[in-house]
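One chain of protein is taken out of this complex; the other chains stay put.
On to chain A.
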Amino acid sequence: MEVEQNIKDYNEIENDMNKTKSDEIKTCNVSNGGQVIHSTDKENANPNMENARNSIRRHDEPSELSFETAPENQEEKAKRKLIENALKDPTTPLEKWREFAKSEYGLINDDLRRSVWPLLLGVDREQCDPVPTLEELSNHPEYNQVVLDVNRSLKRFPPGIPIQQRLALQDQLTVIILRVITKYPHLSYYQGYHDIAVTFLLVAGEEIAFHIMEILSTDHLVECMQKTFEIVQKRLLIIYALIWRENQKLFEYLERSQCGLLFALPWYLTWFGHSLNQYRSVVRLYDYFLASEPLMPLYVTASIVLYRDEDVFREDCDRANLHCLLSQLPDDLPFEYLLIKSEKLYEKYPPHDLHRDIEKIIEREQKIREEEDKIFETRRQMIQRRRNPQPPAPSFIYRLFPQAILFNRKSIIVTTAFSIVIGIFAYYYKNNGTFHVDVIR
């Protein structure tokens, strides 16, 4: 009941938010070299927000993942009790777990996530696959790539973790990834897959993480694990289709800038794990995505872009500017609000309703590209001509005859044939003339 109350409260908040959107929700401040900060009334109530704001990264600083935790508030404590009671009840249905995961605060904390995440995906805890050793897995063609990426995933481990423990976890991460792609050879590893796997490893431990990744790889992530990203590229267009439906002006602005959708690629491929700087936001989103349809990360992306419309319009309509603005997730995005928005977007425009829009967007893009190709080709030829100018022609001939006559292939044949004929005639008349003179003599 309390959860329902929370959802209801949230709806009310959302309504209020909608009413006062420009005044209260989207108070945009610019600080720290242009970083745009949003603030909401709800978040202002949170004392941690001020810290988050102070610790906001500058553009030129490498991003670090913050593992900062906050004590649970009253609502979270109440929800925790509900989840703990549900865990004691073996008959709790899947729907209930999904509701917990999606509604405000998600699954509260990692101790509960450890128990509920496997339930959301129906992981069979009894299932015991033989675990190959790292040596056995090292023959996989992707082994080197996986090791390379895992070695570069330091940011994803809590700071201060003993080095031995971190190295052991990194080995486990490598094993999890290689186990999945060895068991399912039709699935291809991609950079970013390890960002998802590491989240499950840190929360649920190696064995459960393997099973979770196994299920996700054959379901939610299957399209990302194809040989090419062709399907993924097309899927990303859902974001534009949603923006088109909700805010046409914004869509046209983005389209005109040609900023593309690459800013959202890491978000989709890693469920935002690669890009967020707050660990608690990462796990909150994972609660939500585990309980949602596979394309939900794209709806969340659309919600974020729609929410930042004023930021977008404030930038020049230019690819570089907008790619830069959009690819940086502000540290204080009101995710609870955005998740509710995303859910509504999904209900309003389910993926199968967007096919026609996507086809239209593809057509529009193709047109733009064709025009671009033409300009590109003209430039290419122009530069080529400037680099290799034609040799100056012997002037009087060129002035007498247009180039077309001189260099046309047909005209060359005709001219040659004509010269030969004249030659033969000349020879013939010469001989005849001589003969005639002889006769007279």
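In the analysis below, a contact is a pair of C-beta atoms (placed from the backbone, for glycine too) under 8 Å apart; a residue touches a chain by one contact, two chains touch by 3 or more; residues count from 1.
Assume contacts and distances are computed from a predicted model.
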item	value
Name per UniProt, for the chain absent here [options: "AP complex subunit sigma", "Ras-related protein Rab-43", "Small ribosomal subunit protein mS29" or "Molybdopterin synthase sulfur carrier subunit"]	"Ras-related protein Rab-43"
Given A:Arg125, A:Arg364, A:Arg379 or A:Lys430, the one touching the chain that is not displayed	A:Arg379
Touching residue (missing chain; options A:Thr92, A:Asn109, A:Gln145 or A:Thr182)	A:Gln145
Among A:Thr92, A:Ser138 or A:Gln191, the residue in touch with the chain that has been omitted	A:Gln191
Where the missing chain touches chain A, by residue	33-34, 57, 59-64, 145, 148-149, 152-155, 188, 190-192, 228-230, 233, 260, 262-263, 265-266, 269-270, 274-275, 315-316, 318, 320-321, 323-324, 327-328, 376, 378-380, 382-384, 386
